[in-house]
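A protein chain is absent from this complex, but the other protein chains hold their places.
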Amino acid sequence: MICVFEKNVDEREVEKLTLRCQQEGIPHHLFYLGGQYRLLIQTEIDFVANWPESDVVIEMLPYTQKRVLTNCQFQPHTVVKFGDLEIGSNQFCVIAGPCSVESSQQIFSIASMVKQFGGKILRGGAFKPRTSPYDFQGSGQQGLIDLKHAADAHGLLCISEVMDTRDVDMVASHVDIVQVGARNMQNFCLLKELGKINKPILLKRGLSATYEDWLSSAEYILSHGNFEVILCERGIRTFENYSRNTLDISAVPILQQLTHLPIMVDPSHAVGMREFVPSLAYSAMAAGAHGIMVEVHTHPELSISDARQTIAPETFAEMMQKLKSMAPIFEKHM
Amino acid sequence: MICVFEKNVDEREVEKLTLRCQQEGIPHHLFYLGGQYRLLIQTEIDFVANWPESDVVIEMLPYTQKRVLTNCQFQPHTVVKFGDLEIGSNQFCVIAGPCSVESSQQIFSIASMVKQFGGKILRGGAFKPRTSPYDFQGSGQQGLIDLKHAADAHGLLCISEVMDTRDVDMVASHVDIVQVGARNMQNFCLLKELGKINKPILLKRGLSATYEDWLSSAEYILSHGNFEVILCERGIRTFENYSRNTLDISAVPILQQLTHLPIMVDPSHAVGMREFVPSLAYSAMAAGAHGIMVEVHTHPELSISDARQTIAPETFAEMMQKLKSMAPIFEKHM
Amino acid sequence: MICVFEKNVDEREVEKLTLRCQQEGIPHHLFYLGGQYRLLIQTEIDFVANWPESDVVIEMLPYTQKRVLTNCQFQPHTVVKFGDLEIGSNQFCVIAGPCSVESSQQIFSIASMVKQFGGKILRGGAFKPRTSPYDFQGSGQQGLIDLKHAADAHGLLCISEVMDTRDVDMVASHVDIVQVGARNMQNFCLLKELGKINKPILLKRGLSATYEDWLSSAEYILSHGNFEVILCERGIRTFENYSRNTLDISAVPILQQLTHLPIMVDPSHAVGMREFVPSLAYSAMAAGAHGIMVEVHTHPELSISDARQTIAPETFAEMMQKLKSMAPIFEKHM
Partner (left out) sequence: MICVFEKNVDEREVEKLTLRCQQEGIPHHLFYLGGQYRLLIQTEIDFVANWPESDVVIEMLPYTQKRVLTNCQFQPHTVVKFGDLEIGSNQFCVIAGPCSVESSQQIFSIASMVKQFGGKILRGGAFKPRTSPYDFQGSGQQGLIDLKHAADAHGLLCISEVMDTRDVDMVASHVDIVQVGARNMQNFCLLKELGKINKPILLKRGLSATYEDWLSSAEYILSHGNFEVILCERGIRTFENYSRNTLDISAVPILQQLTHLPIMVDPSHAVGMREFVPSLAYSAMAAGAHGIMVEVHTHPELSISDARQTIAPETFAEMMQKLKSMAPIFEKHM
């Protein structure tokens, strides 16, 4: 059940109730949303209704599902805002950049290109989850510094991936959005830590995660206090291996029925071959996505990682142009 | 290897060469395309080059792949034409109608609605591949008669599925396009028979067919003489079972690189829930498809089969409207 | 619902009831099992209970599932018998032979080897479902004649695949068991025809068929009158493509809970590499299978088809030896 407190409740009253839960040994989660404290208590309403500590509660809501906070009943619509930039509204947001930050010069020139053609957020990996231990593992914190510097210089926001619970605060201090990669979607310790920080999280779908698995992972973040989660479909693993993964485009409209969280699409990882990236980007907008995340490089063939799926400036420019002309039909603006 | 004959070759010369192949016990396939006979012989060029019968051949082409006729090297682009209507060009063709023909009245009123909102081809199953033997198996030949009648009355073409080699000629006599369903995509006996008829074939992708499997099935039809094959992506089977199947939208641009055959998308079977059908239809056009095939019904909730994925007239009307406004951006017209 | 008639019911009484169903337009299936007629009528008991024609019915059973005849409630245990040989009891039956019948000499020498090491049924394809139209399509009816001849000469039974409804009677006239391949598991027209013949059917699991799909296909055969169906797990299609398919060994114990039909395993197609076939054969027995079906050849490397997964005589001999020593532990005999 969920206890909803009045807007200006004395925090000590809230604390009394959480204390009581602790004493009774009942799992519970406190979160603050829309100016109100809400306390999720894993027990029946009847049980709690008799506690004197619950007198300050203005509403008691039952819940029957495994997921609570990511459901639309809980909240109708989440919009992640950075000044004018919004993810989850009728803006269509483009995140673009290289697979990996390779040098300050590389990320600087790519940032310039991203800005020029209308991208809003610069991506760039500094801690890379590579299948082989002998592949380039990323340039680490220096990469984040370079990324942030390049983004700032061009009026862009930036996003990068975190892989280790020990790095959460450090990564979060450099970027505007913290990314969880597909391979860590069920790294629950990491999700819990990300629930405690004050930066939006972009949560990629795991290679074999069902919609429920994915939303349960988001629920980990929300239930630990961070409500700014952006979902990102990036292809699932199927029997078809001509493409790197199989983009599950249906996830876009379906997730919007299942949750209030924004949903984006990463066509680059989904298909893994650059010539098909624009078509999938158009599909993403047509399906109703709130934005896309693409790998671009001033010299794709020189990318240390994911070269095969990285698009060139001309392709990016042309793709952005077409997305802009599509946008009004889908009641989006860019 | 492939022997290409000159345009006005004496047919007896061609026959001599096929006869030689028979005598040598070498598998071979003769087909006529673009005003020329071509003889595919499953052996090396060197072997054939010495035959006196090969003197009339103007070009000898090697091939190394399992597929020949469905490759773009063989032919750049196939357009299936019915008067003004084209599938495979810059027209975007909409096939619509009920899952099953239920009565002459039902199909007649649906045909009227399909026509009104801009559909070009009427679909309707008469022989239904149902998972359970106790489900409605279709209304058989009478269904085809009703379908054809309803299509004719509204100036539409029509399409229906064939399941049995014994029914090929009968079904083909009633419809403009013969459909092969996903479950029969590797019913090779059926494909061979369809290679011998003079009607276009719409070949749906099997639930677990790779692109290569699918094109090899198309190759069966082409190699038996029928070059008018339209591919139709309709969702594949994956671990995600929230939706009926998983639409593999990447198949649309990828197949256009792998083959010259037109490719359409069936969003209804792909997702299996009517509220998501329009989004997937828009995605299909955005990804570059040559058209879509959707299940519509004047009273979806009364459908004997597939009710859950069948859209209502208002949804169809709205969807067609949006597709028309999208079309110019993708250099298509409807 | 299912109407059960008394054992010596006058057939005209049964006919009256089926006639009534016809008049009412209600789908129904009559079958004879265990000395009793049973009539499956797709409607509620209440509806039928009032008909005077139903007075001869001794029991009326409701059913709520899509499957009826393949359920254990309907029948506890099916054993397919050929004299002393049984499939579905505590015998462990080995079906062995080449992928394709290539010549009378080839199949004769393989039959001799199969017999020598304890195989009971000779397999050999004459109509081959090949992915590519340019691959060897089988030797046709002559292959069946050679297969039967080789089996007879060595006191073996024989099995071969049918692909076309038009060939059902012909194939059935040559073999002891008729096989339905994975690609035709949902060729419902074929299944219906096989429901009308008087030979046991070995029904392979489709590449992406769930247990329910598979049993529904078996239900097609049973509901058309043929109760002798043997299931054969042969690997499913998954993301892992190192092996040809993924053997779903759990299907063996699970299917024995879901149905009364015997279940065998084909390790050759499941893994596709001969060095792993014996390990999977042992696993099949350990999991409780009623037998296995393996591809063997006196000269595996010379096989026209499936050479890579075909085992040599020494491997077969050793495998049979080990299976025999395992059998008592699993209360089986060979």
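First chain written, first letter: the chains are A, B and C, and each begins at residue 1.
By our rule, a contact is a pair of C-beta atoms (placed from the backbone, for glycine too) under 8 Å apart; a residue touches a chain by one contact, two chains touch by 3 or more.
Note that the structure is a prediction, hence the values are computed from the model and not measured.
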Quiz item: For the full complex, which residue in A:187, A:243, A:283 or A:303 touches the chain that was left out?
Solution: A:187
Quiz item: Looking at A:18, A:141, A:165 or A:315, which makes contact with the chain not pictured?
Solution: A:165
Quiz item: Who touches the missing chain here, C:18, C:109, C:141 or C:283?
Solution: C:283
Quiz item: For chain A, which residues lie in contact with the unshown chain of the complex?
Solution: 27, 29, 40, 42, 66-68, 129-135, 163-166, 183-184, 186-189, 192, 207-208, 212-213, 216, 219-220, 223-224, 237
Quiz item: Residue-wise, where is chain C in contact with the chain that is not depicted?
Solution: 208, 210-212, 236, 238-243, 246-250, 252-254, 257, 270-271, 273, 275-276, 279-280, 282-288, 322, 325-326, 329-330
Practice problem: Kindly note down the residues of chain B that lie in touch with the hidden chain. | Solution: 208, 237-239, 241
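Here is the rule we use: only the chains that are shown with their structure count from here on.
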Quiz item: Which chain lies at the heart of the structure, taking centres as C-alpha averages?
Solution: B
Practice problem: Could you work out how far chain A has to rotate to sit on chain B, using CA atoms and steps of 5 degrees? | Solution: 180
Quiz item: Which chain's centre, taken as the mean of its Cα atoms, is farthest from the centre of chain B?
Solution: A
Quiz prompt | Interchain centroid distance [CA atoms averaged], chain A/chain C, Å | solution = 50
Quiz item: Roughly how far is chain B from chain C, going centre to centre by Cα mean, in whole Å?
Solution: 32
Practice problem: Any chance you could list the residues of chain A touching two or more other chains? | Solution: 208, 238-239, 241
